[in-house]
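Everything below concerns the one structure shown next.
Missing here is one protein chain; the remaining ones are kept as they sit in the complex.
Per-chain numbering from 1; labels A, B and C assigned in written order.
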Amino acid sequence: MIPAKFDYIKATSLDQAIELLAKHGFDAKVVAGGHSLIPAMKLRLNRPAVLIDIKGIEGLDGITEEGGHIVVGANCTHNQIASSELVNQHVGILATTARTIGDVQVRNKGTIGGSLAHADPAADYPATVLACEAIIEVLGSNGQRSIPAVDFFTGMFTTALEDDEIITAVRFPKVADGNYQKFYQSASRFAVVGVATVKNGSSVKVGITGVSDSPYRATAVEQAYDGTGSAAEHAVDGVDVMSDHFANAEYRAHLAKVMVKKGLEG
Amino acid sequence: MRVTLTVNGKPYSDDLEPRTLLAHYLRDTLNLTGTHVGCDTSNCGACTILMDGKAVKSCTILAVQADGSEITTIEGMANGGELHPIQQAFKENHGLQCGFCTPGMVMTAADILQNNPNPTEQEVRHGLEGNFCRCTGYHNIVKSVLHASELIK
Amino acid sequence: MKISGKHIIEAPVEAVWQKILDPAVLERVTPGIDQLEKLAADRYKAIADIRMGPVKGRFTGSLAIEDKVAPESCTIVLDQKSKIGNVKASITLKLVPLADHQTAVGYTGEARMSGMLARMGQRLLGGVVSTLAKQFFSAFEKEVNG
Partner (left out) sequence: METYIGKPIKRREDNRFLTGKGRYTDDIKLPGMCHAAFVRSPYAHAKILRINTEAARNAEGVVTVFTAADGPGDFGVPCGWQVNFKNGDTMREPQHPLLAKDKVRHLGEPVAVVIAATMALARDAAELVEVDYEELPAVTNPQEAMAAGAPLVHDAWEDNAAFDWCIGNDRAEVEAALKDAYHVTELEFVNQRLAPNAIEPRSYIADYDVNADKWTLYSSTQNPHLIRLLLCAFALGIPEHKVRVVSYDVGGGFGSKIYHYTEEALLIWATKEIGRPVKWTADRSEAFLTDAHGRDHVVKSKMGFDKDGKIVAHLTDEYCAMGAYLSTFAPAIPTYLHGTLFQGLYTTPLIHLNVVAPFTHTVPVDAYRGAGRPEATYLIERLVSKAAKEMGIDPAEIRFKNFIPAFDGVKQPGYQTQVALQYDSGNYAPTLEKALEIVDYKGFRQEQAEARKQGKLLGIGISTWIEGCGIAPSAVVGALGARAGLYEVGHVRVQPTGKVTVFTGTHSHGQGHETVFAQFVADRLGIPIEDVDIAHGDTNEVAFGMGTYGSRSLAVGGSAIVKSIDKVLEKGAKIAAHKLEAAVEDIEYAQGKWTVKGTDKSISFGDVSLTAYVPHDYPEGLEPGLDFSSFYDPANFTFPFGTHIAIVEVNADTGKVTLKRFVAVDDVGNVMNPMIVDGQIHGGVVQGIGQALLEEVVYDDHGQMLTGSYMDYAMPRADDLPFIETDRTVTPCPHNPLGAKGAGEAGTIGATPAVVNAVVDALHHLGVDDIQMPLTPQRVWAAMQNVQR
C-alpha cells in the first residue's frame, strides 16, 4: 500500500507550520507521529496534497509543571507520557490511559496532539482529557487559544480546531484520584468503551469515549454520584449510542455502565 | 527529496519520493528484505524495526520522517556469524515456523527487553500485542523472549 | 445501514419546507457540498468534498428529491461516486409542526457504501451520519432563521 503523491514540508517553526496550513487549507494535513494519518493515506482514504511535518519543531515535546498544571507538549509520544515521572506522579490517569493505546510500536511513535486532533470516536485520550478538565492549547493565524476539553470534541473526527490551527500542548490539572477503564475492541484494540473517572472528595468527573460519535462528559453520572457505583446507571443518559459489528447499541450502553461502575468504584 | 540516515551502522543518503514508506525504502532501495510487510493498517508488526533505539512499525513511517535517524533492522542484529541473544533464544526455543513474522518479533523483543530486562510471562505477552504470528500460537515466542532475558544477563 | 434521527428546528413548518428544498440553501448547509447544479426539476448534479478524520475524498454524482408531499415529507436520493468507493443513500424527511413555531424534522433511510470506503468505514458510518446530520441541521437552522 502506497499513499497518493503529496508534497512534504518539514516545518521548522510553529509560525511556518501555521502559515503553510493557512496557505494550503483543505489540501494540507499536519503530521507528527503519523499513526492516525499514514494508515488512511496508504489506503488512499485520505490524500492530502501537502503534508506538513511538525515533529521537528522544537518545544513541542516536553512535559513540564507550570502553575500547578502538568503541561504535555503536543508532540509527546504515548510512551513518553506513560513513562514520564511528572505525569505518573501528578496525573496518573493520563499515564494509564497512554499505556492502553495501540501497542509498543504505536506508542513509540504516536503523539497526544495527533490523537486529539484526529478525534477518533474510539480513541482513549478524549475520555481522560474530559474527566481531567484539561485545556487544549492551540495556535493559529489568529493567535493562541485555550480550548477546554469539553468544547474541543464536536463530533466524529471533528473538533473545534480551525483549519489553520495546530495543537501545541495539553494542560492537565493535577489529579490525585483517577482511573481509566477500557473495554478493548478485539481486532483494532481501540476502545469499544473507555471511561475516565476523576474523583475529588464527594464529587466525580467522568469522561466517556467509544460510545457515541463524540466523546462526552457523563454529567448525569456526575450529578447522581453518591460515593458508590450506582450512578453508573446514568452512563448513557441522553446519548446517541453507536452500534457496530462488535457492539450493538444495547451492548455498548451496557458496557458503558459496567465500565463507569468500575471507574466509580475504582 | 533527500533522506540521510544510518542503517545498521552504515550511513545512507538517497533521493526519494516523499510518499516512500520506510519499510519500502529498506526493502527496495537498500535491499534489506528482512523487514516484511504483512498488513496495511499498522496491526501485524512484521515491519517492526528499531528507530533511534525504539521499536516502530516501518510501514507507518515515511522514509522522509526518518531523516537523520538511526535505524536497526533484523540484518543488523547478529554480530557477523554470531546470533544476537534474542535470535539465539528464538532458535533454541523453536520461536519461529514460517519465519515471516520473526524479524518483527525479534525487533519488538529487543524493545521489550531494553525497557524491562526481567519481564514476566504476562509482560512479554503484553509487549508482543502489536505483532501477529499465525504459526506458533505465540507459545514458543513468549518462551524465547523469556529465555533471551536470561541470555542477555 | 439504516439511518434515523430527529432534530427540532426553531421555525414554522412552511419556512422549513421552503428552505429545505432550495438548492441554494442545500448547497450552503450540506457539509462538504461544493456544487449543486440543476439538471432537471428536483434533480441535481452534486459535487462534494468530504473530509472527516481519516477519510478525505471528492464525490461526484446526483442528488434528487422525490415523493414530495408539501409541506410534510420528501425523499432525498443520493448517488455519489469516488475513488475510494461509492455511496448510495435514500433518506425520507418528515416535517411535523410543533407548538411555538417549531418544526420537528425526522429522517429515516438507508445508506450504502461500496469499495474501500465500505470496508474501512462501515463501522464508523453511523457516527459519521450523526455528525454530518448535526452539522447540517445546525447550519440549516441558521439559514432558516438567518
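Here is the rule we go by: a residue touches a chain if its C-beta (ideal position, glycine included) is under 8 Å from a C-beta of that chain, and two chains touch if they have at least 3 such contacts.
Remember, it's a predicted structure, so these values are computed and weren't measured experimentally.
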item: Displayed partners of the chain not shown (whole complex); value: A, B, C
item: Options C:28, C:43 or C:83, residue touching the unrepresented chain; value: C:83
item: Residue touching the undisplayed chain, where the options are A:101, A:221 or A:247; value: A:247
item: Candidate in contact with the missing chain, chosen from C:5, C:97 or C:115; value: C:115
item: Positions on chain B where the hidden chain makes contact; value: 17, 19, 27-28, 31-41, 43-44, 46, 73-75, 77-78, 83, 87, 90-92, 94, 96-103, 106, 121-122, 124-126, 128-129, 131-142
item: Positions on chain C contacted by the hidden chain, ascending; value: 83, 85-86, 112-116, 118-120, 122-123
item: Residues of chain A (touch criterion as defined above) contacting the omitted chain; value: 1-2, 4-5, 43-44, 183, 185-188, 190, 245-248, 251, 254-255, 258
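Quick note on the criterion: only the chains that are shown with their structure count from here on.
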item: Geometric centre distance via CA averages, chain C-chain A, whole Å; value: 29
item: Whole-Å gap between the CA centroids of chain B and chain C; value: 47
item: Residues within chain C bordering two or more other chains; value: none
item: For chain B, residues contacting two or more additional chains; value: none
item: Residues of chain A defined as touching chain B within the complex; value: 1-8, 10, 31, 34-35, 38-39, 41-43, 51, 53, 55, 79, 102-106, 108-109, 187-189
item: Residues of chain B that touch chain A when the two form their complex; value: 1, 17-21, 24, 40-43, 45, 48, 51, 54-57, 59-62, 64-65, 67, 108, 111-112, 127, 129-131
item: Touch list for chain A against partner chain C, complex; value: 26, 36-37, 39-40, 43-48, 118-121, 154-158, 212-214, 240, 242-246
